[in-house]
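Structure incoming, see below.
All protein chains but one are shown in place.
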Amino acid sequence: MAADVEQKGRSKPENPFLIIGKPLATAARQFAKSLIRPSTIVYPFERLEDPKFREEVAIRSGRPIGVGQVWDNYRGVHALNVNTCISCNLCAFSCPDLCIDMVTVPGGDPKHPKKCPQIDYGKCSYCGFCSDACPEGCLSMTTRYELSTPKRAEMVYSPQKMFEIYQRKLPMNPIRLERPANEDSILLDVPLCIGCNACARDCPTECITMLDIPKVAPKPGEKPAKRIWKEPVINDSDCVRCGTCISVCPKECLFWGTHS
Amino acid sequence: MAITTLWDVAYFMATALLGLVGRIIPPLAAPLGNVDLIWGLAALVFGAILLAASMINTIMLIWFERKMLGRFMDRRGAMHVGYAGLLQNFADGLKLFRKNTFKPRDADGLGFYAGPTAYLVTSLLMFGVLPVSTGWSDGSLPLSMLLALVIFSFAPLFIFISAWSSNNKYSLIGGMRSAAQMIAYEVPILLAVVAVVVVSGSFDLNTIVNEQRNFWFWTLPLTLAMIVFVTGMLAEMERIPFDLPEAEAELVEGWNTEYGGMLFAYFMLADYVRALAGSILIVLLFLGGWTLPSYVPAALTSFPLAGIFWLMLKTYLVFGVFVWIRAALPRVRTDQLLRIGWMRLIPLSLASVVIAAAFVLVKCVPVLGCVPSMGG
Partner (left out) sequence: MSEMWINMGPQHPMTHGLWNLRVRIDGEMILDVDPEMGYLHRGIEKISEDRHYNEVITLMDRTCYVAGMAWEHLYIQAAEKALGITAPERAEWIRMMSEEFQRLASHIMWYAAFVQDLGLMSPFLYGMRDRDLILDLFQAYTGGRLTYEYMRVGGVRNDLPEGFPKQAREVLDWLEPRLVEYDRLCMGSDIFRSRCDGLGVLKESDCVRLGVTGPMLRSAGSKRDIRKDRPYSRYSQVEFDVATADAGDVTGRYLVRMEEMRQSIRIIRQTLDWLDHHPGPVIADHLPRWLGAPYAPVGREGYLLKRNYPKGVGLSAIEEPHGEACAYVVNEGGEHPYRVKFRSPVFANLSACSHYLVGYRVADIPPIMGSVDVCVGEVDR
């Protein structure tokens, strides 16, 4: 059961004459090996993310330096496809370090400006929760890792800057999480709704439509209800579960739940 | 006159220089032709060349160690400044030169500044004594080996001065360790040298080197002395495994903890000056200096500057062994170091003296030849 290493490891008593042959021989063997090619990678000139170089090194040094997908999985600087971003805010919500701000980018209509994530890499912990959360796959992590800059302000990457990274077609982290099968939907607490249209206005996927409902006459002795006689209907298949509607609803009448 | 040694080069340069001046200003030609003047100028040129050569060699030694250690450690060492990083150490030196040298508030100014300076200067003195080829110094110095060892043993004094005056506990401990270590290892080193003297019959390094042409009667009696001497030299140079005074894991940087900028560079440079001088000393005493064994074809030793070439080659090889040891061994502990010094090396060095004396008594062996000091 237990491997007592005492007997095996310490079989040789301490030698008073300090014999040093073995370590010298080991170092000499390494010296002979390194004369051909040391294991180090001459970084700015040789890069592990270069697949050709990777194979070359693996062959030459005989040591299994990441062959295959190793480097592509790296979680580095984000690439953002601004065109497909739907401003759903999920990345900012899922960020544990609160380093994502949604900033306005040109291209949206003036009433509802388009907002895309801006990431402060001074705070980012590269956990990848934001790209896992992104429903459209427009925010993903690349293999880019060189961030050093003399100014702190340059650590803040604007959506445009991340779009430039996207356009460079760097290898992106290929692992995408599938959305869970039985996701909760957004349900409506009907009696509370006032039909204000806030949810439909701010829905990034425009999956909420306001349908007319029959007007209910006030009961005798009551004031007439102050509301618009409309009700949101959510198209579940288009919904990305971003919760924007929940956060804008003035009456907290939207909530998470299952249809059953 | 054939130019075969550095002294010849210096003499030739002095003659040419003075001749040129004489050519330009004819009235001065006669007084400038004075032999003593030429000799004096040659000595100056010689000194300048010596200083430049020793500094360049020291810096190349650092480069050599960095590259070689790199290979031992499966990496490359310096490689970007100059070809294969040859100029990296010059760049590092320049950086240190530009740095602000500051003194801790409570440090003793005189000792703090004088210590490193004196350490470097006395270390450089070694090269004035060590002959590196025939005709190195005009007229041999009869006790040059003793002088070299005396200069070598200045170091603990200055190390301790600078350690004490920098008013830091780590420095003080490092300085004390350094003093204890160097004093302990002077004894076996001197005893090993006694064996050399017994066999060669001379304190003059020139003679000692020349006597080594008789290969077997040098190697057989003196191998043990060489092992003792090399071990002692490792401790004197404060190299791993005996680099306790600056044992970085426990004492930060030992006696140069408080030093920065150029003063640190002095220490660093002096360490390697001593390493170079020590390696040359080993080569001179035990490995035939600039000569090769008598059975080696003469063509190998007859090209210009052959002596210096062989000597430096041997020196770098010896230093390479030190680098190898550094790459493979951890450092020992203070008490172990002193125990090795007093209880192992001193008996061994005494034994080596006895062996050497025995060989001198035997004088000659038919196949191998004779002990040099017996006059062949």
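Labels for the chains are A and B, by order of writing; each one numbers its residues from 1.
Keep this in mind: a residue touches a chain if its C-beta (ideal position, glycine included) is under 8 Å from a C-beta of that chain, and two chains touch if they have at least 3 such contacts.
Bear in mind that the values here come from a model prediction, so they are computed numbers and not experimental data.
Touch with the hidden chain on the side of subunit B covers residues 69, 72-75, 169-170, 173, 176, 240-241, 243-244, 247-252, 326-336.
Mapped onto subunit A, the interface with the missing chain covers residues 1-6, 9-10, 12, 14-15, 17-23, 25-27, 30, 39, 63-71, 73-75, 90, 93-94, 96-97, 125-129, 132-133, 135, 141, 173, 175, 177, 180-184, 241-244, 246-247, 249, 252, 254-256.
FYI, only the chains that are shown with their structure count from here on.
Per-chain Cα centroids separate subunit A from subunit B by 61 Å. Subunit B meets subunit A in the complex at residues 68, 70-76, 79, 324-325, 327-329, 340, 344. Touching subunit B in their complex are the following residues of subunit A: 17-18, 20, 23-24, 26-28, 30-31, 33-35, 38-40, 42.
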